[in-house]
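Complex shown without one protein chain; remaining protein chains in place.
Each chain carries a letter (A, B and C) given by its place in the written order, and its residues are counted from 1.
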Amino acid sequence: MCRWLAYRGAPIRASELMLHPEHSIVAQSLDSPMGAETVNGDGFGFGWYAAGDGRGAPGMFHSVEPAWHDQNLRDLAEAVRSPLFFCHVRAAAGPPIQQTNCHPFRHESWLFMHNGTVAEFGQLKRELVMAVDPDLYPHIQGTTDSEVVFFLALTLGLRTDPVAAMSRAVGLVEATGREHGVAFPWQGTVAVTDGSTIWAFRYSSQGRSRSLFHSTDIATLHQWYPDAERLKLFSDDAHVVVSEPLNDLPGAFVEVPEATVAVLDATGYHHEPFRPA
Amino acid sequence: MCRWLAYRGAPIRASELMLHPEHSIVAQSLDSPMGAETVNGDGFGFGWYAAGDGRGAPGMFHSVEPAWHDQNLRDLAEAVRSPLFFCHVRAAAGPPIQQTNCHPFRHESWLFMHNGTVAEFGQLKRELVMAVDPDLYPHIQGTTDSEVVFFLALTLGLRTDPVAAMSRAVGLVEATGREHGVAFPWQGTVAVTDGSTIWAFRYSSQGRSRSLFHSTDIATLHQWYPDAERLKLFSDDAHVVVSEPLNDLPGAFVEVPEATVAVLDATGYHHEPFRPA
Amino acid sequence: MCRWLAYRGAPIRASELMLHPEHSIVAQSLDSPMGAETVNGDGFGFGWYAAGDGRGAPGMFHSVEPAWHDQNLRDLAEAVRSPLFFCHVRAAAGPPIQQTNCHPFRHESWLFMHNGTVAEFGQLKRELVMAVDPDLYPHIQGTTDSEVVFFLALTLGLRTDPVAAMSRAVGLVEATGREHGVAFPWQGTVAVTDGSTIWAFRYSSQGRSRSLFHSTDIATLHQWYPDAERLKLFSDDAHVVVSEPLNDLPGAFVEVPEATVAVLDATGYHHEPFRPA
Partner (left out) sequence: MCRWLAYRGAPIRASELMLHPEHSIVAQSLDSPMGAETVNGDGFGFGWYAAGDGRGAPGMFHSVEPAWHDQNLRDLAEAVRSPLFFCHVRAAAGPPIQQTNCHPFRHESWLFMHNGTVAEFGQLKRELVMAVDPDLYPHIQGTTDSEVVFFLALTLGLRTDPVAAMSRAVGLVEATGREHGVAFPWQGTVAVTDGSTIWAFRYSSQGRSRSLFHSTDIATLHQWYPDAERLKLFSDDAHVVVSEPLNDLPGAFVEVPEATVAVLDATGYHHEPFRPA
């Protein structure tokens, strides 16, 4: 239902990933070759950490104007240099289209974004919201399934063990859905960060998840494409996880397998199996 | 925290009350002489019933642009002629400022708007939301205390006995608040309509409610002010309930007493005491 | 670059053409099968005349939120019944995306909307704007080529002879363009109305104009499709001119020829050749 991108590496100008690539996230807002929907025009979000800020709260920009012509977004993407940022374009199932329904969602120093859906959310919403920690509950600001799952993950330990917490949160969605007779309650890819590590989850109850890719090692790409000018923008430790490839360079992006959590941290990229609790 | 206006009578152009009076509701958005806040610049709403439509669902326009210069609002107010309409300007305690937080709120053919507050709403919200009928729960779209009280009233019988339902809803707010140690849980004036009758409530736990006025009988005003040109716009059965007088004409508006429900229907204006259940 | 629709006939609920058809103008905002662009997501406009109002100034609503999920737009389209209205979805060449760049444009009781472009407008703009009547000049509010052509047409006699004025305006665009070495200065379809007659122009310097269709006579359609429920909504004198067919019913829409002005008035639909002066 959406498209997203998460970057980790040496600080770069956000526009190098958000605006300038052939299939940049902003280009995908108008035309997403691999998306469940072609147009992702129901809101944009950008969350970024300052260089050197450690786990401080990230900056955030949300807009419901068409991303492809949003002047604030273009200016901001050119002005911000960051070592870790998320961006997201939304294709909503329906209204309300509002800033509080734009991803990424933020709580303290954490960011969360999602491409996918809780099936039959209208039926399940009340039960899932009730499972949110009452102290966290008043911080829910929008109406999306995604934000509720973020707050479930926070309730279930995101801040101490993100993979286990996401496993419990998705498990709770599946259990609740099945109680209501929903065959495939969860669909999607999720990115979560504390400002230092990025965890990216690809999982769906049906085993047919939305697309997810990670970038090939920059050192490898330099060897393969010694003349590629744009590659010189990126540090050796630069990594991207993204809903679909940002360009048509063969080998530049590799699919993240089904039922997997991909991790980007100071040691680089690795992944492991993911299963709901 | 807000200002509102409710009209019932022969169909008139909405601009005659929303834009043209000296202290029109749009003028009050920038400068409200009697408001708890001078500026009510956090969103505007207009809900109107079509002439002859009976209890059909009302039209609705919500905007968070500054009301005093909103071109859509001006055009709409000039274009719409209606026998019953609500409008509201909001002064929010805080973000999010979004259309789904603008009054009036609508459910089926009903409209609801509020000037006031549930004290310490952050503490009480979860408990109050849990008291909403689970079938109605997914229809809550914003984050305000006011919308939750509307859904509580719907849960507690608004569609069959509006006065009793509001009495139960405010009673529930007061009971819940007091359990949490809140001295004065409810404050405000509320207008509710089914498209035919308007009920306007003025009540606060502390007995110091936001201001509320109703218009003097037009026939009486014609006698008092035979030369007043603007009065000729209004039918003999035209009535307004409003947060504060729309003009400085002595006697044109009369205060609605504390702890009162004012009723506008085909028989004219009357009021009776209101007390939470 | 855009898609538009103009209706004339007995008053109907605007949603019957804007929202409910298979390829309604709102559906075309997200997916236009015949458009130069698939997505027309850069603003929406709706201008309507009141039943019985003669040539009074039309109501107007402009928005830059995504049309396909705009709640205000949906509510307004359901609430307004009108005997003559225009609506338009925009695909902009670039920013700024703002309400003052949304069609239709209005001056006094006239409406104007356009699908197309003045080629190399940046080069020609100053000269064209200078040709606008100085008394009209301060009323230009946006930055589009379309609005400038509207003001040129007003300058050149739109209010007394619309076809001659449009012929002079397009002729001036072509002459100015050619002086600057632009091979094909004008492209597009235009609709203009005074609230009573609709004139729709299809012309491009290159002879390859954007698509334009008019609806087949309702009486004929009733004969062809006696069981079509939706057709019963429309009066015998109902006519639509539209960028592309609103449904897939064979024969329901007929192409307006190149270099033509189509006219809808009390006598029905007819067309004649159009040539720039």
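Going forward, a residue touches a chain if its C-beta (ideal position, glycine included) is under 8 Å from a C-beta of that chain, and two chains touch if they have at least 3 such contacts.
Bear in mind that the values here come from a model prediction, so they are computed numbers and not experimental data.
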item	value
Residue of A:Ser24, A:Asn40, A:Gln99 or A:Thr117 in touch with the missing chain, whole complex considered	A:Gln99
Sole contact to the chain not displayed, among B:His69, B:Arg159, B:Arg230 or B:Arg275	B:His69
Absent-chain contact - pick from C:Thr38, C:Gln98, C:Thr197 or C:Thr216	C:Gln98
Contact with the hidden chain (one of B:Ala36, B:Ala92 or B:Val149)	B:Ala92
Residue of A:Ala50, A:Ala131, A:Val163 or A:Leu249 touching the missing chain in the full complex	A:Ala50
Interface residues of chain B (partner: the chain not displayed)	30-31, 38-39, 41-42, 64-66, 68-71, 92, 94-97
Positions on chain A contacted by the hidden chain, ascending	48, 50, 57-63, 71-72, 75-76, 78-80, 99
Missing-partner contacts on chain C, residue numbers	96, 98-100, 122, 125-126, 130, 134, 137-138, 141, 143
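We take it that only the chains that are shown with their structure count from here on.
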item	value
Whole-Å separation of chain centres (CA-atom averages), chain A against chain B	41
Sites on chain A at which at least two other chains make contact	96
